[in-house]
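Let me begin by presenting the structure, written as structure tokens, before commenting on it.
Every protein chain but one is kept in place in this view of the complex.
Now for subunit A:
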Amino acid sequence: MSKTVSVISKNFYSVNPDSIDEYIATGGFEGLKKAVSMKPEKIINILDRSDLQGRGGAAFSVAKKWTHALRVPAPVKGVMCNADEGEPGTFKDRALLEHNPFGVIEGMIIGAYVGGGSQMNRARIYIREEYSYLHDRMRNAIRQAEERGFLGKNILGSGLNMEMNVVSGAGAYVCGESSALLESTEGKAGRPRIKPPRLNNVGLYNLPTLLNNVESYSIVPILVRDDSEYRSYGTHRSIGTKMISVSGKVNKPGVYEIPFGITIKEVVYDIAGGLNSDRLLKFVQIGGASGAIVPASQIDTPISYEGLAEIGVAVGSGAIVVADESNSMLDYFESLAHFFAHESCGKCTPCREGNRQLVRIVELMKSGNATSADFKRLSGILKHMKGSSFCGLGKTEPAPFLSAIKHFEDEIKGYFK
């Protein structure tokens, strides 16, 4: 029996993503139609009932975020969709943009209805440059939505006004951070802003701004239309389903929708077809490059907010990268260190300098010249980066290093003289 489900991914491969008619024929925009007949507070209640948490990785309550948006008074507001998805190992938003573009747009319009202003609200979908082949698909979907009156003035007679555009990133991981994403959308270098003010008060073009991830928006229309199926999945404390992307040493890498509560083992062996080598599983990394390393001994852990929290791991973006015994922790460290050093925006010292030093230490490890003093330095740098970096990039980056040191202490210490 298949362990995957299809609620968010219901339209995948069955609905033509370039045709609004096909989307409507399968119940598309029913969520929006129902939403505009309801009070915004009622919609927030529905989100709250499902305990929907931000699916970009930060897992902040969507209902709380939308409540705040509703309460901030302003005639014009910003509505942003974060489609930057730069976490290595993560490609589930890519699948949603590719196969369900209208669902993303519908979720954003409901977001504007709940938290928007009375005049022309500005909506932007920020899609990474690496997905440039999907920009035109989204632009086409926006144009068709405009033609049908789902965008523009007085949407479905609700009094909501909204214009929407696609904005391209240009290859910068840090732009997945919400305020850096806004800077980039405004045509500047994507460095995070000082907070407060939070962007739900002062965001895009200084407007109060509602910002969510592609997956979060995709779930909203489904919940508003009828949340019973979605709520029938998951655990008591992690309701519903999650889009995950599995890659690395597995037979069937790809994007899957799973109910919360199935184990890492079930994902690796039953869904992704097991390992593609005759070696044993060594570890998986959960939640993207800044996610924790989980050793093979812990793969019976259920994938849910509470299940993973018990072993000190976050759901993150929903990426699962699988490594076998042929993969050394040193190679993995090298990939991570180079990635973060390349992507640090340079604004704050702990992240900028910390990353330079991480690369140096990894290079010393590779050349066999790392000493125990370097190991101490490594631990110190990670601690400082976690505690004092300016934004989430530097703050979360130490997680894979620290968890790897915890679970593979002997191997890692073996790289230091």
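Here is the rule we go by: contacts are C-beta pairs under 8 Å (C-beta built on N, C-alpha and C of every residue); 3 or more make two chains touch, one makes a residue touch a chain; residues count from 1.
Just so we're on the same page, contacts and distances are computed from a predicted model.
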Handout entry: From "Flagellar assembly factor FliW", "ABC-2 family transporter protein", "NADH dehydrogenase (Ubiquinone) 24 kDa subunit" or "(2Fe-2S)-binding protein", the hidden chain's UniProt protein name
Key = "NADH dehydrogenase (Ubiquinone) 24 kDa subunit"
Completion exercise
Of A:Val267, A:Ala323, A:Leu364 or A:Met385, the residue touching the omitted chain is A:Ala323
Practice task
Could you tell me which of A:Ser184, A:Asn212 or A:Ser389 touches the chain that is not displayed?
Solution key: A:Ser184
Handout entry: Per the touch definition above, residue among A:Ile125, A:Ala289 or A:Ala370 touching the missing chain
Key = A:Ala289
Exercise for the section: Using the touch definition up top, pick the residue from A:Phe29, A:Tyr113, A:Phe150 or A:Tyr173 that touches the left-out chain. Expected result: A:Tyr173
Fill in the blank from the handout: Listed in rising order, the subunit A residues that touch the chain left out are 85-91, 94, 128-132, 167-173, 184-191, 245, 247-249, 253-255, 285, 289, 319, 321-324, 327, 331-332, 334-336, 338-339, 342-343, 345
